[in-house]
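Here's a structure for you.
Left out: one protein chain. Kept in place: all the others.
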Amino acid sequence: MSENQIPMERHNYDVVVIGAGGAGLRAAVEAREAGLRVAIICKSLFGKAHTVMAEGGIAASMGNVNSSDNWMVHFRDTMRGGKFLNNYRMAELHAKESPERVWELEVWGALFDRTGEGKISQRNFGGHEYPRLAHVGDRTGLELIRTMQQRIVALQQKDKRETGSFESHLKVFAECTITEILKDGDQVTGAYGYWRETGNEILFEAPAVILATGGIGKSFKVTSNSWEGTGDGHALALKAGGKLVDMEFVQFHPTGMVWPPSVRGLLVTESVRGDGGVLTNSEGKRFMFNYIPEVFKDKYADNEAEADRWYKDQANNRRPPELLPRDEVARAINSEVKAGRGSPHGGVYLDVSKRLPADEIKRRLPSMWHQFKELADVDITEQPMEVGPTCHYVMGGIEVEPDTAAAVGVTGLFAAGEVAGGMHGSNRLGGNSLSDLLVFGRRAGLGAVEYLKKNPNRKTVSTESIKRAQERIEKPFTRSGGENPYLIHQELQDLTQSLVGIIRTKNELTEAIEKISQFRSRIEKVSVTGGRQFNPGFHLSLDLENMLLVSECIAKAALTREESRGGHTRDDFPKMDPNWRQYNLICDWNGKSISTTKQKLPMMPNELLSLFDPHELEKYFTKDEMTQVMASAGSR
Amino acid sequence: MARKIKLRIWRGSAKEGSLHDVEVDANEGEVVLDVIHRVQATKINDLAVRWNCKAGKCGSCSMEINGKPRLACMTQMANFEEGETITITPLRAFPVIKDLVTDVSFNYQKAMEVPAFEPPADLKPGQARMAQVDVDRSQEFRKCIECFLCQDTCHVIRDHEENKKKFAGPRFFIRLAELDMHPLDILRNRKKTAQEEHGLGMCNITKCCTEVCPEHIRITDNAIIPMKERVVDVKYDPVRWLGSKIRRREEIS
Partner (left out) sequence: MALTTGVFSSGRAELQERTLRTDRWWLQPLITVLVLLSFVVYATFRAFEGKNYFAEPLISPFYSPCLSTECVDGASLIGQPFGKIVLFGLTLSPALFILVFPLGFRLTCYYYRKAYYRSFWQSPPACAVAEPHKKYTGETRAPLILQNGHRWFFYIGLLFNILLTIDAVLAFRDAEKHWGHMSVGTLVLLANATLLWLYSASCHTCRHTIGGRLKNFSKHPVRYKAWTVVSKLNHYHPNFAWVSLFGVAFADLYVRLVAAGTITNFYFF
């Protein structure tokens, strides 16, 4: 098959949004409402993006259940969760704007669970001081994505009334994969990709591109992510000259299913613990009491009686340690299993059956009940679940300007959602992602709008850049008898899982980096059988390169950061080191390999610093920093 | 404990296609989608299949397994008998694209035709108050994962291609019901258009949609029949019709 036979479509838009998860859709709505012509592109069908899987809820300090909640408390929780490595400005914007974003969903038709007064109900979650997660049973992500999807349709209906066509100004290109961001100099001119269905190619000419491609979970073997999580956006940005930040921080959710093997990694929502579920080991002991780290001692109960009282009276009791941030719980489970106190299939037990009446469990956790009943033949109203850590979320991502979501280093490129980095620091709190999608999705849309206002002149897409993109897509077909992409994918997953996983060491990371460079040459030899039409082997062969880039970033950043913090645990450097808190690691791609550099984190301004008790900051900051903090506190 | 499984998988395109016999291993606890993936990785690299979450949450992996519309990721291999041949075909109500992948754009077209949620113009973010009992019904319908299995099984379009123009299908009947029962929706002609534009009257309440819904939404009992009754209120009940003429609107109580 020769390349000039492959048909190519050409489209022209103001803004191209890559990704139809919560972030992408929110960005598209914002850009369309500002009057722009917008394309939304996604790899699967519309409405199937990974966001659909989110269960627990959206964090927003609406204060509906506990009126003491406000953005400042939320901000504090987020910074603590991220171990103060977060981009403070992002965390601030996020905490301030998320209530507005949730309420807006309601005006678009979302139906959250209600409180007795008829407000949006909020539930407890790990790391959040007050009940804060707006939710719909345990299918919040579905509600979010459906609401956004229906909002898009509402805008299309409006366009239809005005222009006679649903798709005149806002169109969804589903099952279409973007393989290249096109540029002229350092300025974005469009995006290039192919239709999965036909294999035909497609060119988008657009002065602004928003990346909202989600996560990277599919680089790991045990993961809660869907196949889409191949880190495409991370790779697209790198190759377009963007930078990735915080890539060493990968969140392993403490409770994934461990049995049967085919569903290993599938998420067991944190709400199980928020609603009373407890973790026990093979000796029947609630082991989390042994794993409360120093920094959290005054916030978490050290005995069962107090922990149990907390569910009824949160003002006068400390919270149960099962609700510690995810990194803590994941490590604790890992240690229990390593110490031989695990369950038969290598996890620990999570039990709600003894804590809530059966009816209540089915009402509050309907899809969990289903999931276990249908996939593991376990009735969670009667039996405990077996759970263990699973790769869930990547804190790291494209480095962006907090206010506009503009990618650092590439003019006209924006990023929001899981693909963007910085907001969550070294560890994300549950529920903070869905709110992140909405807050920064909107800001990315606005960012693009503002950018286009200031730069009305468009550059055209050059024929060379198109040709390069075409050649890359064509490559796997030009080879024959090469490597099987499925096999390489499996091997790569095994590698990351065992060498760059939840607990890391220098030797293993070095080994991983070496092997990754071998993979690079193997990927060059991948060949695919069959034609271009809906050919998953072909799709995978292109995704592999992205996963490899991401894995390399993770491994290299992890090797550089010689401390343990949040989603990065080094066996050889088990302590958190305040000196390292002052730096982010930035990944760059030079066309051959990834390099990492240290970049100084800006200091929080006074008004944010003053939200914390200096004694708390002491646990995270260096002595020098503390002198600074105290000096400015004195001057207040 | 791997065991050998006999599969008959439909392969082909919109022009032609047929069932192919494949033998493959299956391990304990696996679902049909796992086995299909094994076929893909080891036997037929370019076998087309749609899936995303493998957790019954996204509704992508809809296909027909032994003739029944199902999610491949929620169909356990343990359901089949030892030695049984499992037949796997694409959805048979929609045009096929390749192998197990069908063109479901019909559904997205219909989604665009259902008028969007319409709240009161003066509703400000954060001010909505709704009791749980008032949202319960619509929440059931919002559980829909858009797997389109109900659309696939509905004989109105499965067996009559020509009906596709005027029939929205069960997935969109629950959408209409969801909106009509939504405490904040003020659009008043939903009942009438349900009948006149979306083809509610074509449904003969034979309940196949309810039978296949993986979310166990009681489509017929809780959405279609209540909507049919509401349609009777505004179209076929002279007493109520008179009442509504006097009040000059579809009643919202």
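We call the chains A and B, going by the order they appear; numbering starts again at 1 in every chain.
As a convention for this text, a contact is a pair of C-beta atoms (placed from the backbone, for glycine too) under 8 Å apart; a residue touches a chain by one contact, two chains touch by 3 or more.
Worth saying up front: this structure is predicted, and the values here are computed from it rather than measured.
The missing chain, though absent from the view, touches B when the full complex is examined. Touch with the chain that is not drawn comes from one residue among B:64, B:146 or B:178, which is B:64. Shown as candidates are B:78, B:131 or B:242; the residue that touches the absent chain is B:131.
Contact between chain B and the unshown chain involves residues 10, 12, 14, 16-19, 64, 66-69, 87, 89-90, 92-96, 102, 131, 133-134, 153, 155-156, 158-163, 180-181, 183, 199, 201-208, 211-212, 221, 225-226, 228-233, 235-237, 251-253.
What we mean here is this: only the chains that are shown with their structure count from here on.
Touching chain B in their complex are the following residues of chain A: 44-48, 50, 52-53, 62, 99-100, 103-104, 106-109, 111, 113-114, 117-119, 136-137, 139, 142-143, 146, 150-151, 153-154, 156-157, 160, 166, 174, 197, 226-228, 259-263, 266-267, 367, 370-371, 374-376, 484-487, 490, 528-531, 533-538. Interface residues of chain B, counted against chain A in their complex, comprise 13, 27-31, 34, 40-42, 45-60, 74, 76, 97-99, 101, 104, 108, 111-112, 115-117, 119, 123, 125-126, 128-132, 135, 138-139, 142-146, 179, 182, 184-185.
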